[in-house]
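Everything on this sheet refers to the single structure shown next.
A protein chain is absent from this complex, but the other protein chains hold their places.
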Amino acid sequence: MDGKQLFEIRDLSIGFTGNAGQTLPVLRNVDFTVSGGETVGIVGESGSGKSTLALAAMGYLKHGLRVLGGSAKFKGRNTFEMTTRELEDIRGGEMAMIPQNSGQSLTPTMRVGKQLREALRLHTDLPESSYQDRMVELLTQVRLPEPENILKRFPHELSGGQQQRVAISMALAGEAEALLLDEPTTGLDVTTQAHILELLRDLASETGTAMVYVSHDLGAIARVSDRVVVMYAGEVVLEGNARNVLLSPTHPYARGLLSSIPSLKDSRLPAALEGRPPAPGAAGNGCSFVDRCAIAQPECMSVRPDLIQTPEGESVRCPFYAKVPDLAATEQTVEMARADGSATDAIRLDRLSIDYAKKSFLDQLLRRNNGSVPTVEEITLRIEKGETVGLVGESGSGKSTILKSIAGLLEPSSGKIQLGEQEPLAELVDKRPMTHRRQIQLIFQNPDESLNPRHTVEEIIAQPLRLYFNCSAEELRKRSIDLLERVRLSSHYLTRLPSQLSGGEKQRVAIARAFAAEPELILCDEVTSALDVSVQAAVLNLLNQLKRERGTTYIFVSHDLAVVRCLSDRVAVLYQGRLCELGESASVYSLPSHPYTEVLLGAVLEPDPEAVPEILADDVVELSPPERGCPFQRRCPRKVGSICDTETPPWQVGAGSHAIRCHIPLEELYQCQNGGKSADR
Amino acid sequence: MTAVSEARSTGRLLLIAGVIKDMASRPSGLIGMSLVAFHVLIAILSPWIVPYDYKAVSVELMFNPPSGNHIFGTDHLGRDVFTRTLMGGREALVVTGFATPLAVIWGGFIGILLGLVGGRIDEVLMRIVDAFLSLPWILKMLVLIVTFGTGLEVLIPTLAFFYGIPVIRIARAATLDVVARDFISSARARGHSRLAIVRRELLPNVLDVMLVEGAMRWSWMLLAFSSLSFLGFGVSPPTPDWGLMIADARGYMAFAPWFVLAPIIALSSLIIGINLAADALAKALGIDRSQKAPQ
Partner (left out) sequence: MIKMILRRLALGAITVCIVSGIIFAGVEILPGDACTAFLERNAQGVALANCRSELGLDRSATERYLEWAGNALVGDLGISAGSSRSIAEMVGDRLNNSLLLALGALILGVPTAIFLGCLTGLRRDRPIDLVFSTSAIFAMTIPEFVSATIMILIFSIWLGWVPGIVLTPAQAPSIEFFPEVILPMVVLALVMTAHILRLVRSSVIEVMAGDYVQMATLKGVPYWQIVFRHALPNALLPAINVVALTIAWLLGGVVVIEVVFNYPGLGRMMIDAISDRDLPIVQAIALIVATVYVGVNLFADVLSLILNPRLRTMYARKS
């Protein structure tokens, strides 16, 4: 760290004009500094103003925003007073941005090489003749294989991880002193995310570049940052070194946020942070967090707290920060509801295979098989009544496909599904009797998509009630209100439209709709992925509570291993539509593991600055499973040999019916995984 | 009324009220809606408010410039241009007023059906729709009109038929968009009947697009109707009609410009009014139609 101040933002307020002509602030009196060589994390939930702050540091405002006061200096010069010419010089040169979604941030009509060349032309003095070599060097630096080939491609021809690497190389082209990263790993698979973060860490230490890392993900922040800034409703509420902020946060919001993150090491449900942040302009005169704060005092309503320096060198916007550590005692963690072990099956999947790829007309005509491998192959799974089974895997693992097939939306190519002791289910929902339809309900990932925007909440909840139960109008209303109350929404929500609800509220309505059917089995498809962390915790708690009340069985699909752990009795790990590992969640999350599970677990980032991820496999995106052998053969860090390529591995059952599908004997797997770990540390 | 249907109708009313309020909150929407309302009102009331008989011919009064007696002057047959202008939109509004909903209904019905059915039938029918669209509207219309005459009973079905064909395309695309969304999957997974899904989940969402489409069709149909009149294939004299008036007045516009300007202003203000209102409606419903080509 060379200590020279790069960014110096003082008392910055940014806002926009609302529909009624009033000024609505997005950032309020933000102070923020970054010195050379330092990495600073800015963390906050959606709407906290973190991205606006990062963009403002580059002198950039999104359409409609304007500076209300304060300054944003870069190396002593106010970026909002610079001429366009001066800004063009420093942007991409002395400071560079790495965007959230590189798939959309790279110009689709320009080849990668042309875009990189542009960065070199604008921000370096290199002669034209050396561009090619330099570009190859840059792509090699971000660890892209076959750089010459990548240069000739269009952005849409690359995978998400590759696009992100190209964006990073573009930022490196100008040899920037400061990199701003706006959620650079959001939306990527865990292994890819871990790879990108390690790359960024290495680059920071190699080049001595300062980094500002903006994210909602505390795990990622913990991995890369020296210092952390926590934002809430457009304000900085806590700032300090990463260790202190993440391990012993002194602001009640930071505290709540941290405890709402589910943990891999802990099977308990995270504590929910109820309520939601105020919309721009809606924060009163007092503290913006007052509505949700457990230690709020009467004066918090009327006096806006200042940033206070603590003896530990942190700045905290709470005069009662000394009380925050006590919160731990009052905090209530809900114990997970476990299956009662009645041992009757709720549902059985028997060698279920699904082929997503449609055969072309010609292939159908000639009755060719086209050599295609099914998307999901031979899934066999029994789930007991009241049990929750988690399905985990990266994108493309077929987890949602399986749910759709259970719900009768997709026709399996072979295998059967049996509900309880009844006859096997008809393949498609149209052919199932009404009782079967009622017993299985599906909750989708994104409530914006799954709730009809033209229906009121009452109509939405009434749909299953009218379909499955012959109830009178009066009873319909009573039951709707009752269901809303169960998901902790009051009856005046009945007349609202989905567009008038927040993301968390919408998902609650979707949950109420699913429970309206009084189903045996609820299929949850990434139900919390579209939500903020604190809202996610509330939804997880709600699902858990409803399960306890009703004894409902869940199949819970998520890409987030920690979320799956905190709700599931058993966990099934999927890769490329094939089961790899199945067992009690405690045993799946401990050794021995299937090599794929090991890779996934190693890549997960916890909000702990000391946790080091283990990167065991490449982040290659496989588009289709191999025709023969183990589905994980191409990426496996523990591949034994040609047997993996040719023969499907057997199920090996260990203690407590923990099953792993691998050629390596469990004993050996345990030893090398355990031994490998102790050798590392 | 049951509690739910009550909730649904209040929800719908709220929605409609919200949309109208939104439209009126934009200056262009307010102007558009006022223009349309004004024209409709005039069309209804004109027989009672016009100062003269629209077909009263007079040799003495030929080509009188605007004056106190004849505020828009008189035409080549000495008829009052103000009277004829006020009444000149009636036929057009009646024909297009019936033909537009008919076009949207039949085109929308087929389009939604094709979007739902898909497969071979869809492919074949869409080819035929494409083929129909590749013939200019004026040709298709004229052939029928010349053969069957220009009465309302010919004009309304003819316009409704030809203007319904492009609606098929729009309705089909809108259906495909909505069908791919999760709330449809959700309803299917619950096991609602197909009919219930179409009626409750699909239609309300496709209806938005259809409404905007209807408004646009209306303006294009008016355009077609007056063009036909202008070419002499529409309303037959002496019935006053803007298109016909403009055609009659063209020969004299060098020395009697009032005769041509009055119907031009009337016709243009109505069509612009419809377009502004349609634009505001599209924005209020959150549909971007500026990217679409006319068909």
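As written, the chain order gives the labels A and B, with residue 1 at the start of each chain.
Keep this in mind: a contact is a pair of C-beta atoms (placed from the backbone, for glycine too) under 8 Å apart; a residue touches a chain by one contact, two chains touch by 3 or more.
Computed from a prediction, not measured in an experiment: that's the story for all the values here.
Contact with the chain that does not appear here is found for just one residue of B:54, B:82, B:183 or B:230, B:230. If you put the hidden chain back, the residue from A:31, A:118, A:291 or A:668 that touches it is A:118.
Annotation for subunit A: contacts to the undisplayed chain at residues 55, 58, 60, 62-63, 84, 87-93, 96-97, 99, 101, 104-110, 118-119, 122-123, 154, 156-157, 167, 170, 174. In the full complex, subunit B touches the hidden chain at residues 127-128, 130-140, 142-143, 146-147, 219, 223, 226-227, 230-231, 243, 246-247, 250, 253-254, 257, 260, 264, 267-268, 271-272, 274-276, 279, 288, 290-295.
In the analysis below, only the chains that are shown with their structure count from here on.
Each chain gets a centre from the mean of its Cα atoms; for subunit A and subunit B, those two points are 49 Å apart.
Across the complex, subunit A is touched by residues 2-4, 7-8, 10-11, 14-15, 181-183, 185-192, 194, 200-201, 204-205 of subunit B. Residues 404, 407-409, 429-430, 432, 434, 437-438, 440-442, 444-446, 449-456, 458-459, 462-464, 466-467, 473-474, 476-477, 494-495, 497, 513, 517 of subunit A are the ones touching subunit B in the complex.
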